[in-house]
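Scroll down for the structure; my scribbles are underneath it.
The full complex has more chains than appear here; those shown keep their coordinates.
Which chain is which? They are A, B and C, in the order written, and residues in each are numbered from 1.
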């Protein structure tokens, strides 16, 4: 059956052919390459590329793989790397994921990545394969993946398309992660009209490994075998990530290839266990996952990172669809595949482990002492390129930037005139409206679809400020992680917005008692060809790099997603920041729930009249304008220190950071989590509305046992952190009582909080 | 009451992990001679007399199958 | 070390490590077993852990049931060896006809992970002797296909013989007939349970430590023998 179809195919374009027919017109534009980029390829090769080479250059030089628009900005993460990084960074940016030293001989690798566009087309599979991809990145570093998180953005909750997109994305994230046996320990669900035609799915994975067992994507040692293992290669995802299937493929009699990848989490689970067994036996010298740009990317990156070349017989690749032509095989984004470099001595043992796990493994070729990446198809040379020209020497653009024409108007429109609630009744109804608004409402409709227990090391998970896992059950070392982003703040001020996202994630981690250590980021923006978007991007990167330096936490990796727009309208600029923290003794973790009667509630930090970009302005007035809350990173550091020391010394038994919706929302969440009431006494002279709903950064609420009050307040005073006693936990009260203003029974509060999702989706 | 059957299968070029798993199990069961398995969904609808082919097709296309990755056949 | 209790790993098993840990915390010697081996390594009881064996393709547990390890386990179970199937393990036991009925898609058609209250209704099975009759416990529940179904006759028989081991308290989380969370075979050595006691064995990581008693119960039985 393969043969008769083979006859219909156009002859395969070979290197020999390319030399003989220099003037053949090639569809480089359809493949997304610019005129000058094509000219550059001609220069590199000294001839026209074969169609296979052209396919490879087009995917490797795409925005997605080459970071051509973002590279010049991302460099700052390296240039501004904080001094603290030297001590912990085992692998920095540029590898599949960064690796940090967390002590006790353990290392941690973590990274966040987007899968936005596929998730709009096919929500379930798009989100599922997003999780699958990031998990393979972590695995590739030699680590056992141990947890996932997901940061999601949707159009308005009530929009009809949200009913299609949200349940599908949630079932995709859950379906894949649950089936891999990875606990989901946190994330975000945010609604804004700008995401209606372009939802965001950012998936994070964290893995642990022994610090001396890091694996790199590197092909070394002439004679070593290049092995492709995992799923067979199919036609899926061609055109999914970076290019559209072009005219040249239609001549091969193809109808359009599916633009989405379909995931098989079972195959990935088996692949993970198989890889971990292979790592434990120390059988690979280099390893790379197959993600965007599939085989093109894996072969070129492995070869480019090594000192030699590589020869591949492409026709040996096991196929799911025998009609695939070499160009398609090179571009396919079929999931659940890996590529390893294995010495001949280790090959048999490697293959035996694959056989044990029923994983298909095929030797495609070997590492050479040359400097070319050569591929053959039934004996004919179809690719002969310098691998570094694909992997490292892609085009780099300094795209024009310009401050958006409406930026000044946006910042000038302060919204100071928006009517504010003035009496207890109106404050009460504002409080209920806010807690029942989609962004602040209970997310358990989503998170109950995620397994948070599997592996048995989850110490904290949603809705806690940060997820926390124990590294092994033989010790007490733990990791905490939070992901945060705020598109509205970033729209108002991208420099500050990125720092506020960083500060929030940092604060969330510290609230659990863990010390923030390192950062990953996923930068979701509109088109880089729009100078206004590019300005937002540049400002956000600058803000994040400066912020990381000031907080002393290095960026270890991340991902850029451009072209997030509906028509010409970009999404709110949305940097999503992940912070990793470490805690020596997980038994000392600080949960968010109010628990114990009579414990005193303290508000840490300063509250100013800051409503620019707030949930209040958004929910009550549909308004966006002014400036976001002030950033004070020195204060964030101090607050984190206090939270960490207080946890270590047992001075507090709950902590919850303040962010969207301000103090009231934080209090409500802690009451609901513990199912206990609280009495709040407003300090003398404050404006109740500002006090309850302002979104000033650098704040948290803690519960302090009476016996520790003096020690705790002395510590705050000595360090210069404002700490105001604002009330007490009251087990008998069963309501959140803001004295002199209003009182809301917990039952009513909970009903308002859980209503939006249940009403929409159940 | 007339019965309509709609069968939904993955498009041939899309991965079908379930079929693969079943094929693997057959070997262990000692059943020979089966060279490929595809698994899809099967729907049996009871419809009123007048329901048109267009209605059924719309139903299959919007609800029973996901046209991005699946295709369907209708039997009346 | 106490008696040897095996935990089988199928391709796609996920809670196998957790089950091994629970066995260890209960005081037994945890023995990992591989689905491809018929040899059960001298274990005296077996846990079939949760997960998605073979991706839950076809039907949950349908493919795992034909593994070499299961051949030996079916044999052992018929001769009185204690076997506990948790979640996917319960599904495997039903597919293997060691337990009656079947587990189908949750009635709300979503995966659900939550802390679930259960009432222990049978304290004579090999895995529940340590509980008090009617005792309520809190353990994690997490499944997509946890709806227990069987025909009326079978259900009546299970009830009549006291073979409903545990029942959901409060909202039925998955549409299980008669709120059944777990059942045993007639001899009481084979128990299938949809919720996850192995995730409730440490205060640090679980909602309670109520689940540990499943594992200590079987231990007492084995030691007493």
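Just so we're on the same page, contacts are C-beta pairs under 8 Å (C-beta built on N, C-alpha and C of every residue); 3 or more make two chains touch, one makes a residue touch a chain.
The model shown is predicted, which means the values in this text are computed figures rather than measured ones.
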Open item on the list: Can you give me the copy-number formula for the whole complex, using the labels shown?
Closed with: A x1, B x2, C x1
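Convention: only the chains that are shown with their structure count from here on.
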Task: Interface with more contacting C-beta pairs, comparing A-C to A-B - done: A-C
- [ ] Between chain B and chain C, tell me the centre distance in angstrom, where each centre is the average of that chain's C-alpha atoms.
- [x] 33
TODO: Calculate how many whole Å lie between the centre of chain A and the centre of chain B, each centre taken as the average of the chain's C-alpha atoms.
DONE: 35
- [ ] Could you check chain C for residues that touch two or more other chains and list them?
- [x] 54-55, 57
- [ ] Provide the list of chain A residues touching at least two other chains, using ranges where the numbers run on.
- [x] 264, 266-267, 358
Task: Touching residues on chain C, where the partner in the complex is chain B - done: 54-55, 57-58, 62-63, 66-67
Task: Contacting residues of chain A [partner chain C, same complex] - done: 171, 174-175, 178-181, 264-267, 269-270, 273, 356-358, 448-459, 470, 473, 586-587, 762
- [ ] Over in the complex, which chain B residues touch chain A? Could you list them?
- [x] 10-15, 17, 21, 24, 66, 68-69
